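Heads up: the structure comes next, in structure tokens.
Take a look at subunit A:
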Amino acid sequence: MTSPALVPNAIIEVNDVSKWFGDKVANSKLTCSFGPGVTGLLGPNGAGKTTLLRMLAGLTQPSTGSISVDGLDPRGHPKLFERVGLVPEEDAVYEFLTARQYVTYAAQLTGLADPSQAAADALATVQLTESADRKLGEFSKGMKQRTRVAAAIAHRPDILILDEPLNGTDPVQRARLIALIRSLAANGATVIVSSHVLAEVERIADRVLAMTNGRLAAAGNVEAIRAAMIDIPYKVRIDADDLRGLGALLIGHPLITSVAIGNSEMVIETNDLGALGRDLPGLAIDSGVRITRFQPEDMSLEAVFGYLDKRR
Partner candidate 1 sequence: MTAFGSIVVNTLRGFLGGRRSWLLLALAMIPGVVQLIAGLVSGSAVGSQLYEEFSTQVLFTLLIPAVAITFGANAFGEEKRGKTMAFLTLRPISRWTIAAAKLVAAWLGASLVGGLGAVFAAFALGVGSGIWTELVAGVVGATLSALVYAALLLPLGLVMKRATLAGLVYLLLIEQFLARTVRQFSNLSPFRVGTSAYADLSQFARVIATLEETNGAVVAGAGGATLKALVIALIMWAITGFALRELDLV
Partner candidate 2 sequence: MTSEGAVFDLGYEQYRGPRLSDRQVFWRMVIDGLKKSVGIGKRARNKAFPFSLVALAILPALGVVVIQVVAKIFGLPLSGDVLLDDREYFDWTSQLIFFFVAVAVPNLLIPDRVENVLLVYTSRPPTINTYLVARLVAMAISVGVFLMIPQLVLLIGEALISPSFFGHLADNLAFWWRVPLTSFAYLAVNVGVAALVAAYINNRGAAIAIYIIGVNVLNGVGIGLSSINEYFSLLSIQFWPTRIRDWVFGVNTLDDFPGADLPIVAVLATTIAFLTLAVALILRRYRKLI
């Protein structure tokens, strides 16, 4: 079986990569790949996300293992960067430049024929046209972040690496940036977004790579990762007009591992959510109980990541 960490149409391949700084191991034996669409790189601070992204961009060299972008080592093949855009985690811009000068500089370095037009387009994409001629030193954190995104997309890259791209942005800007990232991916770009904010990743990414302690903890979409946790039963919250009657039916049912009945609701645990979903309506009809809610509790990314983090 192919590992869920690998995708069939991979553009970026990470092969058994480890990276250490002195005696500190930042990444350990990572094997994964990235293809078109948005991949969310998820993990708490210090999990090794930024180091992995820096290696993908060729900024730092793996201690062991190899990385290829479109079949080439990102270090030593600068031509690759005609196709790559990076927004690093650091809140770093040239504060003495205006937003327009900054994005134009980025476009010039990428060798575009009309850098001024490319910069104007990119600034319009991140809604910064009106502030384009102000010095970056006067910008708020969110505006700087949008300028950096504009600089990364000015040359219309088909590989975009974004390290914590929504840092410092307000809810409206956040929604716009998420829409922008999703539209780039919809046009066929390979987008990698790192974040330690689960809700962000859940909204942006089609696929998640979860990291803890420099290792890959899980890969796939959220439902698939949750389904792969066979040692952790699903929690399901159920409301019904006769909780005690339903509870009596479920206790001892082969699919149910535990039943907890409260005043107005019941929480059950099961190892096979799909089978329970099929069986439960029949049971309810047979016993004359009306079920008003059937809600899996731990299908969210937050819950899944909580389980992954506990396994450290």
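In this text, a contact is a pair of C-beta atoms (placed from the backbone, for glycine too) under 8 Å apart; a residue touches a chain by one contact, two chains touch by 3 or more; residues count from 1.
Regarding candidate selection, all candidates are chains of the complex that A comes from, given by their letters.
All values derive from a computational prediction rather than experimental measurement.
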item: Result, touching chain for subunit A in the complex among 1 or 2; value: 1
item: Subunit A to candidate 1 touching residues, read off their complex; value: 54, 57-61, 75-76, 78-82, 84, 86, 88, 90, 92-97, 101, 105-106, 108-111, 115, 151
